[in-house]
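Only one protein chain is missing; all other protein chains are in place.
In order of appearance the chains are A and B, and numbering begins at 1 in each one.
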Amino acid sequence: MPEIVFDGKKVTVPAGTNLVEAGGAAGTSVPVFCYHKDLGAVGACRVCAVSIKQNDKTRMAMACMTEAQDGMDVTTLDPQSRQMRKWVTEWLMVNHPHDCPICDEGGECQLQDLTIATEHSIRRTELKKRTFENQYLGEFITHEMNRCITCYRCQRFYQDYAGGRDFGVTGSRDRVYFGRFEPGAFESAFSGNLVEMCPTGVFTDKLFRYKSRVWDLEISPSICPHCSVGCNILPGARHRMLQRVRARENEAVNGVFLCDRGQFGHGYIMDPARPRDLRMSDGTTDWDAALGVTGGALLEIARAHGGESVALITSTRASVETHFALEALASGALAGARISHFEDADREASALASLSALATAGAQPLEQSDLAGCDVLVIAGTSLVDEAPLAALAARQCARRGGRVFVVSPLERYLGDVATVIPTHPAAVAGTLEALASGTGDGAVAAAGKALMGAQKPGLLLGGDLLDGPALAAGAALARSLVRSHGSSGKPVRFGTLFPGPNGFGAAAMSKDAALAGILADLEAGKFKAAVVVESDAAAWSPRARQALGNLPLLIVLDYLPGILADTAQCFFPTEATYESNGIYVNRAGRAQGFAQVRVPGRSVIEEIRDDSFRRSYQRTPNEGGARMAWWILDALRKRTVGSPEVRDLAGIRDALAAARPAWAPLRAVLAGDEGTVLDPAAFQPATATTPAFERGDGLRVFRMDRTLGSEVLSRRSEPMRKMAGTPVALVSPGDAARLKLGGRVSLDAGGSAVELECRAEAGVPDGVVLVPRDVEWPILPKQGASVRVTAALAEAAR
Amino acid sequence: MTEVLLRARAGTDGRPASIDAYRAVGGYAGLARALKDLKSDELIEIVKQSGLRGRGGAGFPSGMKWSFVPRGEKWDGGPKYLLCNADEMEPGTFKDRVLFEQNPHALIEGMVLAAYGMEMTEGFVFVRREYFRQTDDFEKALIEARQAGMLGQNILGSRFSFDIHVHRSGGRYICGEETALINAFEGKRANPRSKPPFPATKGLWGRPTTVHNVETLACVPGIAANGAEWFKNLAATPEGAGTKLYGGSGALEAPKCIERPIGTTLRALIDEMGGVRGGKQLLAVIPGGASTPFIPADQIDVPMDYAALEKIGSRLGTGTFIVFSEDDCPVHGTLNMQRFFARESCGFCTPCRDGLPYGVEILERFEQGRATMADIDLLDQLYAFIGPNSFCALAGGAAEPIKGLIRHFRPLLEEHVTSKGCPFARSREAVHA
Partner (left out) sequence: MTELKILGPDQKALKREKIVDVLWALQKQRGHLDDEAIRLAAVECDLTPQEVDEVATFYNLLLRRPAGRRQIYVCDSISCDLCGCGKLIAELQSQLGIRMGEVTADGEFGLLPIVCLGHCEMAPCLMANEKIHGPLKTDADSVRTMIQRIRDDRSTAQG
């Protein structure tokens, strides 16, 4: 552990620490452009020059390229270092266009910081500024190459860190260009990080363009609601508009990164179709009155028909507090009300089974940071970049650090260049995992099994979409056997699964059983008189279940998304979306993380002003709507049904939760903006659920799956997201495509429920599989792995 | 006159010396001796003792460079590569080309010996594409060497196998930097790599690699055949070692490349090349390519060797000197060289990429009569920060002629300011009319 003096302060740092980090430890933030802790040091920008006195000699060196050595006396304050920074500023400003007034980076631009720090104000060269043509890079990112200071961070992130091959650096000398071979949308699912990586304004958030100065934004710590990874974010709002989303650093989860879905998927919040107003079939417009009427009606039904005549349904995008508030409603007269915490019965069963597997495996949690730290990582039953993009980015880092990554899946479209992919029919994943555990199998399977057995830090990550019950059981058994073989020698075995939605773990932990299938069957059978559906969606329900909603004497819906539920409800209460509310989500690895209200929901000020004036001050609360957090509405209904006193605040509901379910007690310590608290799945004594086995059989089987952009329930409502996602495409194996002459538009018929969409052969997809994006709307949603007939679409056949 | 590197020469047909011609003057004797009598350690020791230093510009002791490559127990048995840097692009430098044209087998033998010493498995010659004919001829020489058993499997019946392949570049000065050369070789952009790791442990394709200049390698056969003492005694001065390909260009009556004992004085070399063009007065010399500082006319008795030139504030560089007569403006010449460096910057680091064009612009002010006295110090300051703080040696090289210009020709810069332009403009026009 070398001890050095940095700007007069003594500090001891771990061996191998570079002087930028050592400076940070001593309280000096050494200015950097090209250096980034996750991209490493390359020594391109030369702004981190420091003077180092060592063995009575003084030299100047780049802090990022120099390891701290015992006895170094380092300073950034001597005339040489100061002068060097001035020169670097001057060199970089030779070509920079000084367009700060219209640059979205302004206010958080490292180049601005440096020009101010070095007091650069005079241009001493008469060089003509070089100019570049910009490229269209898709709907998310604006390109402004004239601002480039050539730090290579964008290229290093895009190519080296994220594995992209369609963007990089061309040209040379003072005409280095960062762009694509041709204008067009980025292929990478992680392109949005270029905004954060670029120290100046070359890559800026297109959705945020000309919206606000960054210092005017209202910002609060929040959690990304677009998958179960739970990336930490800083949404920014102004003029009552949610304007942008930026990563918030959390080393255990997302580091400083986000995926494009999370960064640019927020359009649903300002969606004009969003239901913003309280809507009661009796015309009540006052919240208090509406809650009274609704509570009264619910109570009346419960008294007349018993609590079991009431269905309570929420989903994985609702907060822990909302889940609990819904559960708490089922008491008093409503005792016996049927509850499901999921909107999709298949996913409910698989999430419960996953939690149970995590609880019983005896392994350590496999968090994002653990993914990168594994020496052998097996990923099974998922197309990871589609289901949980940031997990795929972390898995790539595992490979980059020398870890061996194996993927057992019918589709892998991101890690193929760094991982050993074992293309596997979803029905065969279980068999492959069993082979890994028993050390049987051959080829890549044998290699993976051998690698796992010899691993110092093994990790196993199971998916949700493409994993059946037997595969989950086999995965859990594999984890247990690894714990047995490795645990005795103190090698940690890490085991994780994916969950649906941002709070799938929380929903599963809250569930007492897999109830939705039964609830929906009884709904179809007309056994319910009332339902309370909270931030949930009926898309995965059968048409008859959806139909039955209309016949319910009382349907109460709480949501911030439009849809059939909101349209059908007699009592509709608008709720606040994640960025507008306070609460907790539990991510896929059991990390409970708080989010805090960023903005008051409502139509934007810009819509109200209806002219181009730019108001610095405006009315913060909207005139209309008055959406509330879902848990608050539920609690208000509880007061009006059960009669218990209102909880009133977040701490209150968390206390109540802790009292009712002690396993949730750690939540009381969670604060929005902190790093979160990891919950032990075993503490919840999760319900067991049986999930069916996929079948292989003859013919083609259909599997629904996420795609990175366009399938997730919130982000797909965002206009730029829809454009970037394009129309959904069904994927089949090249063999099946040739055999059945598939390609172009096809019709998929799963037992009478048919859809038409584009079909493409994808290398690596096993025979017998049709992979269909989750956002394809079926008349009746087929079961995962259902038999499907694929034929050329009528229009195609006619051609 | 002792010619070693050029002891075999191109024939009357203009084709380089054949393998037979080379063997007739003792070629491949060093290789035969080494393979028969010397262990690799012993060969390295001899090269160390010989005092051979790199002829590409940096002058690093060759034997030491060889010793950095993992051998014996430190070697994992995987590939190790020898790269010959024939990307000769330093302005004013043409000596490696002459060696290719005259005596390619000296290079081939040198490479095999170096590979034997460092226990290397493969050799590559990275050559600038502009040497079209020379490279074609070199490839023919490789075939000759293979046929004669000097290259390929079991060289001269020994257990040592080694072959040489040619890589033609797309043309870029930075490729001469050894780590940039490795990137270029791999088909990547020729940006320099950071060191450590050094090529000796992690170079081409991540394997131990040594990069040597053409002339350096061509010195090895003589050392292997005749020993370290013989090589040291070739020099004109006691502290030198070997001979040197000296090239002269610019304002010379008979510019050419000749091999002379290292340490021959600059004056003697100029005289051998017919003196200054048109009988004019000598003004200054750049001794070893554009990356070396000016020497004023009154210092040309300096021996052209590493230490002697460093003593007077200059460098040997490539040993190919550029002559300025009384009609040639060093400010104009410096501007020309700075344009070269700015144009050839790879664009990786800030001082080189953006600082060098800045320097060009300042020099243009002098040439165009817009400079002020303050611009002299600005120029000085600018390069004082560019030179030592750049990523690789390119911009450091660019700072060298500036250093010499300001040290020796400050009054001339001032004259550019006071007379609002280049005092040589008229003579330049007259000379090249």
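The criterion applied here is as follows: a residue touches a chain if its C-beta (ideal position, glycine included) is under 8 Å from a C-beta of that chain, and two chains touch if they have at least 3 such contacts.
Just so we're clear, the structure is a prediction, and the values are computed from it rather than from any experiment.
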Among the chains presented, those that the missing one touches: A, B
Selected from B:I322, B:L356, B:I376 or B:L405 as touching the chain missing from the view: B:I322
Determine which one of B:K140, B:R343 or B:R370 touches the chain that has been left out. B:R343
Contacting the left-out chain: of B:G317, B:G333, B:P351 or B:G387, that is B:G333
Touching the left-out chain: which of B:S249, B:T264, B:Q299 or B:T350? B:S249
Consider the whole complex, including the chain that is not shown, and state which of B:G26, B:P61 or B:G152 touches that chain. B:G152
Applying the definition given at the start, please give the residues of chain B touching the unseen chain. 78-79, 81, 88-94, 96-97, 121-122, 128-133, 143, 146-147, 152-153, 161-163, 165, 167-173, 184-190, 205, 207, 247-251, 255-257, 286, 290, 320, 322-324, 328, 332-333, 336-337, 339-340, 343-344, 346, 428, 431-433
Those residues of chain A which, in the complete complex, touch the missing chain: 165-172, 177, 180-182
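Quick note on the criterion: only the chains that are shown with their structure count from here on.
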Starting from the mean Cα coordinates of chain A and chain B, work out the distance between those two points in Å. 55
Contacts from chain B onto chain A in the complex sit at residues 172, 189, 194, 342-351, 353-355, 357-358, 361-362, 365, 378, 382, 385, 388-391
Complex contact set, residues of chain A against chain B: 41-47, 49, 60, 62, 65, 83-84, 87-88, 90-92, 94-95, 124-127, 149-150, 152, 169, 171-176
